[in-house]
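Every protein chain except one is present and positioned as in the full complex.
Chain naming follows the written order as A and B, and within any one chain the residues start at number 1.
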Amino acid sequence: MSGETVLRVKDLYKRYGDRIVLKGVSFEIRKAEVKAIMGPSGTGKTTLLKCIDMLVKPDSGRIWLEDLELTDPRIDIGEARKKIGFVFQEFNLFHHLTAIKNVMIGLTKVKKLPKDEARTIAERALLKVHIERELWDKYPAQLSGGQKQRVAIARALAMEPMIMLYDEPTSALDPQLTGEVLEVIKELAEDGMTSLIVTHEVGFASEIADEIMIMMDGKIIERGDPRKVIHNPRREETRRFFSKILKIGDESR
Amino acid sequence: MNLMISLSKYLPYIFEGSLWSLGLVLGGLGIGFVIGVMFSLIQVYGSSPLRRLISLYVWFFRGTPLIVQLFLFHWSIFPALGIKSTPLITSITVLGLRSGAYQSQIFRGAIGSIEEKQMLAAKAIGMNDWDAISSIVLPQALRIALPQISNEYSIILKDSAICFILGVMELMTRAKYTAIATGIALIPYLMAGLIYIGLTYIGTKLFDLLYLKMRIPGSVEG
Partner (left out) sequence: MSFWEEFLSKLSFGTLITLQLLTVTIPLSVILGILIGILRVYGGRIGKTLANLYVYIFRGFPLLVTLMIMFFGLADIGIRLTPYWAAALAIIICSSAYQSEYVKMSILSIDEGQSLAAKSLGMKRSTEIFYIILPQALRVALPGIGNEIIYMILYSSLAYIVGVNEIFSAAISVNSIWFKPTEVFLVTALIYLAMTTMASYGLKKLEHRLWIPGFETRRKS
């Protein structure tokens, strides 16, 4: 995998009270690369993504988006966040806006585009995530979970981000709805969208990711080719982690 | 300097008004409580003409200003009924009737929030309707309603200031007389205002204590 580095994270530390949640996380993602982060609950995956989008301020360590250092206190953080798409586990669609307005609001209020131009872009983004015209004027409460998450992806996508961060995008969905969301994420990745995905979907991760990083207790303890990490890990903890989630997966099937 | 001396002479005079204000509030709150409980029970369990009558009552007392109610009762309704009222009696009665309208809605909500399940349970163990209401539903409803009753206290306390229009010797009336006697208005009224804040604070704290005492672990909170 070649190409320029889009995101570089170096030695990230974050503590909440006396609990250290991130203990020196470092990695890079190059253009069009897809990386998956997996690991048990409460090990700091969400915190890591939030730090990258500066929704949470890391205590130390540095983050670069191409040449722009996000951890530099002098930069305009709004400018930087525009270039990073964030997809939340709980969707976080704006409850008071219709699907299409959810996608448009970043374009009109942040990018200051005229309404009709914003609308055209929003329509394109919605079609890209397979949200058809008849759903555009529905409010979030009138959409299924899978539809909500796809609108949320369109909302991030419409800003034309340099990278997409997904935080367990299908964890809040009924099992039969995860497929449509994973499909969209996969299509975007295949189109060359640089992506960092936190997920528990082993099959999906191994299919789509160029690299899987295993996070445990605030550290990346293992990383590498998906098949190798999943089926033939170097570390005992990784093996135990996968045997546990694969077993749960078997039971629910 | 002179001014301060003459104002400080009036300080006990204004303070004494607190007793009158508290009298109005406790009287009003008490009458309102009795009316509120009765009317809420009728609104939940009563026959439909009775219920409509009470809705009318609530509509009237919540939809007209206290000052109009005071004059209406003092100059029209009481005389028509042959009752020779004093400003104090009119004030307490009207505050009570008015608060009854508000409290009936508070209790109605509280009863509604526990009624269904608890009634069934009470009947299941063989209680009749009245026993179930008086010993199961009502005590719980009162407990749930207590924070709102506390709020009602602070509302009536502030409303009681309006009774100065009839010349009841409560805080506002005394502040007014002090203002007239000293030629200074700002300080007496500010003092009255601070006393109202103090009375609200003390009353609310007492209600909080009562609430802690009455609270049953695990019961539904309003």
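Simple rule for what comes next: a residue touches a chain if its C-beta (ideal position, glycine included) is under 8 Å from a C-beta of that chain, and two chains touch if they have at least 3 such contacts.
Computed from a prediction, not measured in an experiment: that's the story for all the values here.
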item	value
Left-out chain, listing which of the shown chains it touches	A, B
Touch criterion as defined above, residue of B:Ile5, B:Ala124 or B:Leu186 at the omitted chain	B:Leu186
Identified contact with the non-displayed chain, of B:Leu22, B:Val44, B:Ile67 or B:Leu210	B:Ile67
Contact footprint on chain A, counting only the chain that is left out	50, 53, 55, 78-82, 84-86, 88, 90-96, 105-106, 109-110, 139-142, 152, 155-156, 159
Chain B residues that touch the omitted chain in the full complex	59-60, 62-69, 71-72, 75-76, 79-80, 157-159, 161-162, 164-165, 172, 175-176, 179, 184-186, 189-190, 192-193, 196-197, 200
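Everything below uses one rule, namely that only the chains that are shown with their structure count from here on.
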item	value
Approximate Å spacing (C-alpha centroids) for the pair chain A, chain B	56
